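A single protein chain has been removed from this complex, and every other one stays in its place.
A and B are the chain letters, set down in written order, and residue numbers restart from 1 in every chain.
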Amino acid sequence: MSDRPLTKNIVDHEGPTGIARYEARGGYSAVRDTIGKLDPNAVLDIIKDSNLRGRGGAGFPTGMKWSFVPKPDGKGHRYLVANADEMEPGTFKDRLLMELDPHQLIEGMILSAYTLSADVGYIFIRGEYHVAISRLNEAIAQAEKAGYLGDQVSGSKFSFKLHVHVSAGRYICGEETALLNSLEGKRATPRTKPPFPQVSGLWGRPTIVNNVETLCNITHIITYGAEWFRQLGRGSDGGTKLFGASGRVKHPGCWELPMGTPIREILEGCAGGMADGYELKGFLPGGASTDFLIAEHLDIPMEYETIMQAGSRMGTGTMIILDDRACPVGMIANLEKFFARESCGFCTPCREGLPWVQQVLDKIEVGNGSDSDLGILEKQASFIGAIGNTHCAHAPGAMEPLTSGLKYFRDDFINHITSKSCPYSTNQSAKRGVS
Amino acid sequence: MPNIIVDGQTIEAKDGANLLEVLLNEGINVPYFCWHPAMGSIGACRQCAVVGYANEDDTRGRIMMSCMTPVSEGARFSVNADNAESFRESVVENLMLNHPHDCPVCEEGGECHLQDMTVMVGHRDRQYEGLKTTYRNQYLGPFIGHEMNRCITCYRCVRYYKDYAGGDDLSAFGSRDRVFFGRAESGVLENEFAGNLIEVCPTGVFTDKTFSKHYTRKWDLQTAPTVCQSCSLGCNTYTSERYGEVRRVHNRYNHEVNGYFLCDRGRFGAGHVNSANRIPQAGIRNSDGRYDPVDLETALSAVSDLMSSSDGLIGIGSPRASLEANEALIQLVGEENYCNGMTDNECEMHQVILDVLASDLITPAMAEVEDYDAIIIVGEDITNHAPRLALSIRQSIRQRAGELAESSGIALWHDAAVRELAQAEKSPLTLLTPMADRLDDVATHSIRLAPNEIINKTIEITNAVNDATPSSAREIAQTLIEAKKPLIVSGTSLNSPNILKATTNLAIAVAQHNPETGIFLCAHESNSVGASLLGSDRSGEALLATKPNTAIVLENDIYSRFAEGALESIDHLVVLTPLDDSTASQADVVLPAGSFAEAEGTFINSEGRSQRSMVVFKPKGDIAPSYQLLTRLAGHAKQASTLRSELAARHEALQPITSIAPNEQFRIAGSKVARMTHRSSGRTAMSADISVREKRQPEDQESALAFTMEGNQQQAPAALRTYSWSPGWNSNQSIHKFQDEVGGPDRSAVDKRPLFEQTRRLTPYDISVESEFDPGQIVILQQHIFGSDPSSNEAEEIASLIPQPYVRMNSTTASSLALTHRGGAKCRDIEMMVLVDDDVAEGCLIYPSIPATTALAGVASTDFTAIEGWIAPSEAVKASLITTDGAR
Partner (left out) sequence: MTLNLATDAPMDSLTEIEIGEIEREIQHLPDRQSAAIDALKIVQVHRGWISDNSLAAIAQLLGMSVDELDGIATFYNLIYRQPVGENVILFCDSVSCWLMDGEKVCKKLSEKLEIEFGQTSADNKYTLLPVTCLGDCDHAPAMMVGDELHHDLTVDNLDEHLK
């Protein structure tokens, strides 16, 4: 039993874990002990009991999500998809898991598929992750050869075929229903929920989409039990989580820590605090689509509920640090440029609203803002920002850093407008023109 | 029926409807874009937002899209909540960021859904200061203009074109705020129903090019309710005029017939009314064979002279002319000297149709076809011959998707979800056709057979209905007997009475298993069924065999319809026709008949439905409706309504024609129904260049419609409504204001009685195949949506899409005749391109039914000989690719 189950095999300088080393460290024993031996419903109960919450951003309880999958009807395939699209700016955790311990994901998927009676799996991975792609393909071939994948997994009646689907770009593909359309070879426009993918997913069949990190947890939960998993957390959320920090900290990086680790411990302990000469101005706790928090929130534990209470979201758990020498308006402008560019173009508030927001931010940042611009930003933020106003969660996510930025860094916005320039401009590299 | 509460008021909601429909049904104005009554909801535009409350205690509620919200008992919503209103305003404001605000030069202006919705949400001031996205437009063919800058990205066009109409050459390209709707490359939109994009697009991206050429604002058009004359289905249209020209045709909603959509032949084919080929004036042939234009009186007395001096006078009526006109001819020449102008073969085919219509077999309305869950089409090229029906059949294959959705608890209006669930699942559709068919892509069984084999196969399937021995025929029979509602479809396009008979026998057999069984037989022309009722017992050939020397021909190009020899005895020919055709060129006297837009008339479509088409505008000069010319010849100027009553008195089956639309005495609060809108601005200015005095409007003695803007319009019954308009709803979307419920029947639709008793039990026909086809060499005339209807062919834009002559066959047939793909072939001096295509049934030679090939009637396959070294003109190659490519 390890207190860092997800990264226990990931040892600096050892390189990726091949099947031999993976098995030597106990890998695939859960497959051998579970498949055909334990009733899938019993496995599902363990997952439910573990209180595992999805690591893809929304934190939805995995066991509950799985329980919405209807009973097998024998009428066709059932699918399990690993969401390895990881394109949320500031997020760099799934790549690590896939590059350095690909079998952990594969084993997690085999066990998940068994639990869900899924017979086909896809790892939907972004095209830029060349290293992860080739290591996963290699690992799948090894696992097939060892009888863990394919027909009659580990000698049982259960069969599971796993394929790597290499994506062709676009952040929206990470949204689980857009991902399904993309896997079907279509334009990656999100679908409406309901119907949920669990009922009508890939090619109209029951489908579960989970984040890579979520799936990596499955093997350990089954091996060591729900109780063990829950206890790994320091607060109410179970397990460990890959947390990260990027920006002007001394040691940017990604670490596996118990759920509920206070932010300060991560930023000051693991990341070594701010880089010399920089002060903390604020941070996004879990990727680009989470609300800013500021220094006063440093002692909050990284847990779904506590972060929510503080006004933000755990998101992917990889923090982006805004220092005092970077322009908050510029940072938000950068974020909104990203969101505007990545809109799928399906629904009006996102497609039209985000580019407008981006234009207004750019204008303010270069010193061309006017008093009415803040009003436009606020109006647009409330127009775009609420779940339900748009077709999917992309646009509301996009508004989180803006809304909270307007709250915490309002003075900066006003300064830009009154001084007709960017007060940080000596620190700014290039000036964006109004496009 | 759940009760819901909207802004404090309790509303009884329709079961299974979404909230948007419920609100619209209630008369509450909720703006929307991406939702369409025929296409359901996808939730893209976010325009239809309302506030929904979770429970009793919820006071804040949250924004939700009404089109995506199911209704359930006790659910509480607000349309008027401040945040809902401001959200809806923001949607328009954001949609306008890139919209060019070019309403003054936009064809949609004045009937634009985007304008209506913008006003409805109260958006006025623009805060956006950025640049607007601009796009390059495409050439999409002769019918449809493209102005992408106006796009609001509602996705209606691609959903309609791909999902609904089955087209595959229009797509959404790109993403984010740069989504482009168009083709991969400029080029003619291939789908036969592309024209509906004009009405489906809520703004001015897809516009009617044929209208733009002589554009007039909606409010300045003079419009009447008309019935499309381009095939036998009788889609309901609005035809609009200005300055004595037909300007455009657009859809007139008829819940049971065409619903919201037309085919492109019907929409764009009315140009013949303005054609240079019109007979503008009466003419008498002089001694050197040319025509002297004469005034009508002179011409009519010349006809009277011919009639009185004739040695055997006959009247040849027409399946293209109205019942009134045919009746006037009957009254003029006497019933015994009248025929309906069809050939023997046509009479025999249409007699089968009449038998079926009068029998206890169910002929569904065209719209009802969508509800059938297993269909077989026997030897009929629906898309080219009865186009609008193909669109209904295309929807019917979604029955299976509907069942799946129902079992998964997904509402049918949830369009994208249902499609994602159903994927490629489709209800059974069997095609027995001699070549590739446009419906192949939705068919579960596409079987290529020569006509004689089609008959045999149909007989086999009929036998297999009651014989469970496994066979391919049984497999098809099974799809029919296992269906909840099977439908058997055929028609006259292969010109074979036996095909119709075999089809009917199949329907009889299936109906014994399932009383819900439907049969739909497509007649040939706009009034084939009506004309058949007037006399299918005597064909043109039979009457001509009496060797008359004088004939009065009503709107019928007998010189292309009948074999030359049949007309030998005719020395004196009087022709009533709107267009100069091969018959007019043989006439002694030509009388200028009014086109459909200038003559009121009643037509009976393939379903046996009688429908009234009204006069759009008073014709120029001496042009007059045929029935008026004929009654004047008979010495009594009768009104159309009189002719109808007299006809109905003689033919019991025709009783309903007198009551399907109000006659000329009808008034609403003392007023007639105005053909012009009350906003009409042009009347005083229209002829100001000639005289500043306002011209007196012509009076209409014949109908309850008036040629003015004064009069009642809003309350007019559907059959007389001259345009769709309602306060705040200036576009065609206003139609829901006239429906009982969204997408339902028109509130004021009168008298939908079927024309026939539908009681007679049919006994199966005896069929002898041998007599009809020589299996060795079968030459088939291929119908073309653009090319096979003589009237619409006269419209310039349609004419540009008529294929060049070709002959099509499979490789075995080609090699037996020594013909090669893209080589030349010759038959009776007509040169044509050879298309070798293995999707053609063995032994069949197929050439198009187009004006250039009329001379080929009755040829044998061996008459087609190779032309050495022939090089296809590149235009020919292109044109035949576009229009002969069947289903790719």
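Here, a residue touches a chain if its C-beta (ideal position, glycine included) is under 8 Å from a C-beta of that chain, and two chains touch if they have at least 3 such contacts.
Just so we're clear, the structure is a prediction, and the values are computed from it rather than from any experiment.
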Sole contact to the chain not displayed, among A:Y28, A:F92 or A:Y304: A:F92
Full-complex contact with the absent chain, from A:G244, A:G315, A:P349 or A:G385: A:G244
Residue touching the undisplayed chain, where the options are A:R78, A:H103 or A:R187: A:R187
Contacting the left-out chain in the complete assembly, out of A:A143, A:I320 or A:A398: A:I320
Sole residue of A:T240, A:T261 or A:N334 that reaches the chain not shown, by the stated touch rule: A:N334
Residues from chain B at the interface with the omitted partner, ascending: 162, 168-175, 180, 183-185, 423-424, 811, 821-822, 835-839, 881, 884-885, 888
Touching residues on chain A - with respect to the absent chain: 77, 86-92, 94-95, 120, 127-131, 161, 163, 165-171, 182-188, 203, 244-248, 252-254, 284, 288, 318, 320-323, 326, 330-331, 334-335, 337-338, 341-342, 344, 428-430
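By our rule, only the chains that are shown with their structure count from here on.
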Averaged-CA centre spacing for the pair chain B and chain A, given as whole angstrom: 53
Of chain A, residues touching chain B in the complex: 170, 187, 191-192, 194-195, 199-200, 203-204, 340-349, 351-356, 359, 372, 376, 379-380, 383, 386, 388-391, 434
Chain A-facing residues of chain B, complex: 42-47, 49, 62-64, 68, 87, 90-91, 94-95, 97-98, 127-128, 130, 152-153, 155, 172, 174-179, 404, 408-410, 414, 416-417, 420-423, 425
